[in-house]
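Yeah, one chain of the complex is gone here, protein chain that is, but the others are all in their spots.
Moving on, here comes subunit A:
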Amino acid sequence: MTAQIHTFPRSPVTVAVRPLATRFSLRLRPGHRETGEAALGLPLPHRIGRISVEGGRQALCLGPDEWQLDAPEAEADAIRAALPGSLPHALVEVTDREVTFVLEGPGVLDLLSIGIARDLSRLEIGRGARTVFDGVQAVLVREAGERFTLSVWRSFAPHVEELLHRGARELALGL
């Protein structure tokens, strides 16, 4: 006898796309960091992987001279105008460049392990990292113990999304 399954068990992890408000890439020499902080009204963490939040703005340090800024859309113009021309910097809006996935649930570490070789159980809550997911460069943030966001460049998103859904389905089936 062949039993046909019509209902699948709930997946231990959900995969969703989070619409981005506004995202900027900021490059600034370490020596100019404090001037940049004052102009933006937002602390710029100097340790890689650390995140600072002020009001609705958020900065993630990706490198010694590189930050990812997230802000509500209404603040985009203010951020564009915040840094004076006399301060050597590069501020580029990258909102449409990236697709951000939200992965949540008790199986989230297992799901990420299909594409990331890092030991993510050691990534502390409220920190992030640029890393590589199945060959695709990605920015990962641990928002909560069982919730991560994974941002990839748009052209890689269909591949990453397919892989995440397939992984979530396999975890649901206990494979």
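Operating definition for what follows: contacts are C-beta pairs under 8 Å (C-beta built on N, C-alpha and C of every residue); 3 or more make two chains touch, one makes a residue touch a chain; residues count from 1.
The definition used in the following text is that contacts and distances are computed from a predicted model.
Participant: Assign the chain not included in the display its UniProt protein name, restricting the answer to "Carrier domain-containing protein", "Sarcosine oxidase subunit delta family protein", "D-methionine transport system ATP-binding protein" or "Carbon-monoxide dehydrogenase medium subunit".
Facilitator: The chain we cannot see is recorded in UniProt as "Sarcosine oxidase subunit delta family protein".
Participant: Tell me which of A:Leu20, A:Ile48 or A:Ala76 is the one touching the absent chain.
Facilitator: A:Ile48
Participant: Check each of A:Gly41, A:Pro64 or A:Gly145 against the chain that is not shown and name the one that touches it.
Facilitator: In the full complex, the listed residue that touches the missing chain is A:Pro64.
Participant: Which of A:Arg97, A:Arg130 or A:Arg147 touches the chain that is not shown?
Facilitator: The single option touching the absent chain is A:Arg130.
Participant: If the missing chain were put back, which residues of subunit A would it touch?
Facilitator: Considering the whole complex, subunit A reaches the absent chain at 47-49, 62-64, 66, 117-118, 129-132, 135, 137.
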